[in-house]
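This is the structure I have questions about; it appears just below.
Every protein chain except one is present and positioned as in the full complex.
Let's turn to chain A:
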């Protein structure tokens, strides 16, 4: 692995070296390295389109890293990764994609991740997307996440995309059984002429199921963002979606929250707010000795922290 690939790996997975536990590192369309454990198996799909990750019931305190890095300009790929998480397992899954494009052709990674959590399984899923490189070639990522939560299963999804991705369409779909809970925290920053769309569709099918979808985003310069959140309450359930955005320069942001109750005991809330950084916030930090620019950076960093 060269220095560029190592930098990408560090940015998306916080990895300075090969991780412990199960992992599958994919670099430029090929499996670079893989490790499985007694409880976590990683199997290539027969048609070569991706991997299946099988986590045994009752697996606790283990992690799976599946970073993808692209440093060859012009490489375009679609990868399907399926996670089967056994009953009562409790694991951390770290995925992410880093693209370094120093050429002029478009580099593109579309990752489709499907999660199937059995009864009482718990997953913390961390996903980071990052792009760099000084070429004219576009860096495009279109991650799709499909989640099926069994009875009393819990999944927490943290997704972060704060730099260097020119175009992204992020789609997350979840279906929840009785007592299941789905918590999403999305952080997004766009700049230049970047374009980002993030869409969530959550079906609260189970009795006592719940979802909380929170998105914080900053749009700078000429970038555009569209946030769509659809929560369907199909049983006695509770759902909350929140989109909070800072708009700067000439950026454009749309937030389209949608909640639908198909059951009289569905309790659903949506909140959406878009606004500039409040002048008083900058003034306060300036009275602490920061310059206007430093104050702005501090506010944006805090907001996306």
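Going forward, a residue touches a chain if its C-beta (ideal position, glycine included) is under 8 Å from a C-beta of that chain, and two chains touch if they have at least 3 such contacts; residues count from 1.
Criterion: contacts and distances are computed from a predicted model.
> Using the UniProt record as the reference, specify the protein name of the hidden chain from among "SDR family NAD(P)-dependent oxidoreductase", "Peptide/nickel transport system permease protein", "Integral membrane protein" or "ATP-binding cassette domain-containing protein".
Matching the unshown chain against "SDR family NAD(P)-dependent oxidoreductase", "Peptide/nickel transport system permease protein", "Integral membrane protein" or "ATP-binding cassette domain-containing protein" yields "ATP-binding cassette domain-containing protein".
> Which residue among A:8, A:196 or A:299 touches the omitted chain?
Of the candidates A:8, A:196 or A:299, A:299 is in touch with the missing chain.
> Footprint of the hidden chain on chain A, which residues?
Contacting residues on chain A, toward the hidden partner: 216, 244, 278, 280-281, 283-292, 298-299, 301-305.
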